[in-house]
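Every protein chain but one is kept in place in this view of the complex.
Coming up: subunit A.
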Amino acid sequence: MQYLPNIVFAIVLIAGIGFFVKNVKKLARNIKLGKEVDVSDNKSQRWKNMAMIALGQSKMVRRPIAGFLHVVVYIGFIIINIEVLEIIIDGIFGTHRVGLKILPTSAYGFLIGAFEVLAVLVFVSVILFWIRRNIIRLQRFWKSEMTSWPKNDGNNILYFEMVLMTLFLVMNATDVHFQDLNSGNVISQFIEPWFSGLSNSTLHFIGRGAWWVHIIGILVFLNYLYYSKHLHILLAFPNTYYGKLQPKGQLNNLEAVTKEVKMMMDPNVDPFAAPPAGTENDVPAKFGASDVQDLSWVNLLNAYTCTECGRCTSECPANQTGKKLSPRKIMMDTRDRLEEVGKNIDTNKGEFKDDGKQLLDDYITREELWACTSCNACVEACPVSIDPLSIILDMRRYLVMEQSAAPTELNNMMTNIENNGAPWPYNQMDRLNWKND
């Protein structure tokens, strides 16, 4: 029976990690539903972007308060979790504070002391975050797309961190042996008196309890990620790596269209001849995007990475002037639809069965799409290199090239370009008239 805790621990650990791996696989499969794009170029620039933007959080700090608090929580959380290593070893082997056996007391004390300080810093930052969200009610957290789950999700993680940090400190404060060492209990020594008068066995019980809840909490947190915008703590890295490198104004040229245009313009091609064998595969079934499978896999990775921070939306000129468009909502819709498609595939044994729905209209309305000025403010604002504009553009392409469903004025503009080489109904032969006006 003495091994029971070790066995229970191992089971909890394996179950927690196993479930996480399962979800990661599903995540990868869903992202791969997107269309292939070549992102193998410019590796050094990509690594640099990842280091600067994801690791260095260079774009986070453009909003100094949020940026600073975020850096504290980020660094604190990562470093404190070194402690998890000790927890896992202790849990599996039934040891207690194995670090003390390996390190000199002073070194161990230094480490734990640093963790305790960070825990307090994280705790305070998280409280400030909570206040910004719920009391100051920063506008971008109270837009129409931020209801129910997206709203709770943001708070949940804050509560989570508060609890985890508290547990860590309580764990130390109730550890009589650790307190007796009087090394590294920089914060927990002030918490210890709260428990004075309790018997050693009660203290031990509380300490063990905190220890168990702490590790289970971390496993729950890990598995919560998949369902949450907090997936960004993992995906920010690949996402910034694969982020757009070209100038923001450069929109991709559809290759399939290039082929068709070349054919149309080539005087040597007989337009009525049957296409040579094998070429029919070159023409895509669809121009532009009406559902998530038509988007590139980078778009889909973007959707899973979105932190729903709303920096894009708060910079968007359309949104600022009360139009329906919100680039954050574009990303959230894409993720929601992708999840729905993923579940559909799961229930239909690996195959997607038409569910009569699509990203266009069922999630993203045409009104939203047509309100975009392609100004790239959203792309500039995003702290994790997400490009909502490319999704908007691909969906407009579908509307125009597949459905001929552009607003009338735009159709007029396009007819003018086709006929007169200008968006207005002027004659191309008058193009130099300004000279003599």
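The working rule: contacts are C-beta pairs under 8 Å (C-beta built on N, C-alpha and C of every residue); 3 or more make two chains touch, one makes a residue touch a chain; residues count from 1.
To be clear about the criterion, contacts and distances are computed from a predicted model.
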The complex's invisible chain, by UniProt name, from "Hydrogenase-4 component G", "NAD(P)H-dependent oxidoreductase subunit E", "NADH dehydrogenase" or "(Fe-S)-binding protein": "(Fe-S)-binding protein"
Given A:I89, A:L111 or A:A406, the one touching the chain that is not displayed: A:A406
Touching residues (missing chain, whole complex) on subunit A: 246-251, 253-254, 257-258, 260-262, 264-265, 287-288, 315, 317-318, 320-325, 367, 370-377, 379-380, 393, 395-401, 406-407, 409-410, 412-414, 417-418, 421-424, 426, 428-437
